[in-house]
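All protein chains but one are shown at their positions in the complex.
Entry: subunit A
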Amino acid sequence: MSEQKVTLQVTGMTCAACSARIEKVVSKMDGVETANVNLTMARATVTFDENKLQAGDIIQRIVRLGFGASELAEEGTDNASEKLWRRQVALFIFSAVLSLPFLIGMFEMFGATLLPDFLMNPWVMLAMATPVQFVAGYSFYVGGYKALRNKSANMDVLVALGTSAAYFYSLWLILRGEEHVYFETSMIIITLILLGKIFEQLAKTRTSDAIKKLMHMQAKTARVVRGGVELEVKIEEVVLGDVVVVRPGEKIPVDGSVLDGQSSIDESMLTGESIPIDKKPGDPVYGATLNKNGALSFRAEKVGQDTALAQIIRVVEEAQGSKAPIQRMSDVISGIFVPIVVGIAVLTFVVWYFLVDGGLQDALTIALMNATAVLVIACPCALGLATPTSIMVGTGKGAENGILFKGGEHLENLQKVSVILLDKTGTITKGQPTVTDVVLLSDQFHSEQDLLLLAASAEKRSEHPLATAIVKAGASLGEVQDPEEFEAITGRGVRAVAQGRKLLIGTRRLMQEAGIDYAAATEGLARLESDGKTVMILSVDGQVSGLLAVADTVKESSQAAIAELKGMGLKVVMITGDNHKTAQAIAAQVGVDEVLAEVLPEEKADAVKRYKSAGQRVAMVGDGINDAPALAMADVGIAVGTGADVAIEAADVTLMGAELEGVARAVRLSKATIRNIRQNLFWALAYNVVGIPIAAAGLLSPWVAGAAMAFSSVSVVINALRLKRVNIDA
């Protein structure tokens, strides 16, 4: 079989469902190996078997789905959206050049004579207005026709109707031999609205920066070791299991785990966390992060579409194209708005023609001009932009800060939340037990450090999480030697010989069974256990020598983050499977409002349900794996990832950083975005609401109405861009 790869330029995709559909249909084709469709880049990458089909067949299939597709000759040059953009600009210039004389001509109203007389000849004007009306204005007719066929009405209908009224009325005047015509009205409206669209497009390309930034973060090449030789390959050519070498200052090309070397890595592009993370053999590394100071080699474990970065890009893409419930409001408004406006325009015409100027010679002109102004000022064109642009900027800003919203609806729902349930382990706490106390009970040892190091040797071969904590604590003090003998006693502890001494580490029961008197330890045991810690007794050569207390410790930032959430008026509840004592000890440290302890994993969803049925809107924050049912039950499920398994599937919102501060930032971003959308809806409608009565009263000339409409779209997009600069940190 001979495999062939082709990259296609796909046009006409407007949402994530479009790209998903093409991907699905093409991958089902006989002979197609893989198909990847990228909505933002408007591209499809397909690998297929040349013996079974050709690139042309794939193109045909895509075209049959209703999209345009063509082979991309050279990477990055001359793509379809650029062509479309150039066409837009060309049409505007064409239209502007033809209209310019008449814009200047308007100054003649103030007495100046600026134009040669022949331009004022109605037939010359007709010759210039006709191409503007039907070439530059063609898209309005097409758009309007399509909308009407779908039994809806949009701005294109209004523009087409308004400008046609002015054009055909003038044509009728010419044919009757009249001197004064109104072609300039339709020409200038069309030119201004095209200009508005250009501004809009310029601003829009800036709103989708986030994805482009994400894509450009990826390394282009990787250095892999194959057959003992280091070679530089393209990033697409890295395969699973490759050993990848990274030097200081270089980007990590794909996801994997460290084999050799030590370094700190800046993961801020994925997690928003600005402090570099130390990596040693066994630790995970992620593509697009920056290796700071040491050389590393690692095994590639996720490549291509499976890397964390690729997943993030996919989620952000889909979220940016998704609808927030608030969008429904603008859909409803624009659905009823246009018919109402047409009604008002007709009424305006009737009133002016029959009542106000009844019988006057140019009554028809005045009535028609005023009705046209109503039609044009009323375009709810900015309304369609109001919500999507803000959602796009909001989700993009989230992604840059390590907050992934899975869809626009979650961005909207989060700001409505009144209760936040925080899972304790891994969310408020680090999720890994650490040694918190070492108590010396005999004078066999000089210091707690000696005791800890000896205990660490004894535990070195154990897999138990408590042992891991002790070994880790020991390793931070000095070298942990291997034990000479080792035996794990399930549920009780370990027996070992290390540095020539006989050691027992474990529970009271372990001591009882070995016949060791631990009376000296009783008081310490009780004290540490009442703090919610797990305490182990250590005996050396048959004599009780000390205590080791281990507990899951609170993350440094948890207390501040919980205080912030409370400051926003949210009720913060901690939920945990731990016993009441331990739970209370942690709760007191971080200051939550309520504690739910001894909750089994499967009961967590019930707890969420209880708050919901009490009329609260609940956000559940967990580490995504065992909390999945509760995350799904909550109004908004927030997964706190460590950048690791991006538990994206389980949650509505994923925080790439492990710190709780992310929750507060996500809530702030949600609030800022919804506020921004409301402002946009206001700006989109304000022009219309203020403008319609003025136009109906005959005080607004149609071309001013056109300018106002163009400006309303621009002000909405500019307002949405302001969201980029909102501070979500405090």
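Here, a contact is a pair of C-beta atoms (placed from the backbone, for glycine too) under 8 Å apart; a residue touches a chain by one contact, two chains touch by 3 or more; residues count from 1.
Assume contacts and distances are computed from a predicted model.
**Student:** Between "Sulfate transport system permease protein CysT", "Flagellar basal body rod protein FlgB", "HMA domain-containing protein" or "SSS family solute:Na+ symporter", choose the name on the UniProt record of the chain that's been left out.
**Tutor:** Of the names offered in "Sulfate transport system permease protein CysT", "Flagellar basal body rod protein FlgB", "HMA domain-containing protein" or "SSS family solute:Na+ symporter", the absent chain's UniProt record gives "HMA domain-containing protein".
**Student:** Which candidate, A:25, A:363 or A:718, sits in contact with the chain we can't see?
**Tutor:** Among A:25, A:363 or A:718, only A:25 touches the chain that is not shown.
**Student:** Touching the hidden chain in the full complex, which residues of subunit A are there? Just list them.
**Tutor:** Interface with the chain not displayed, on the subunit A side: 12-18, 20-22, 24-25, 65-66, 150, 321-323, 328.
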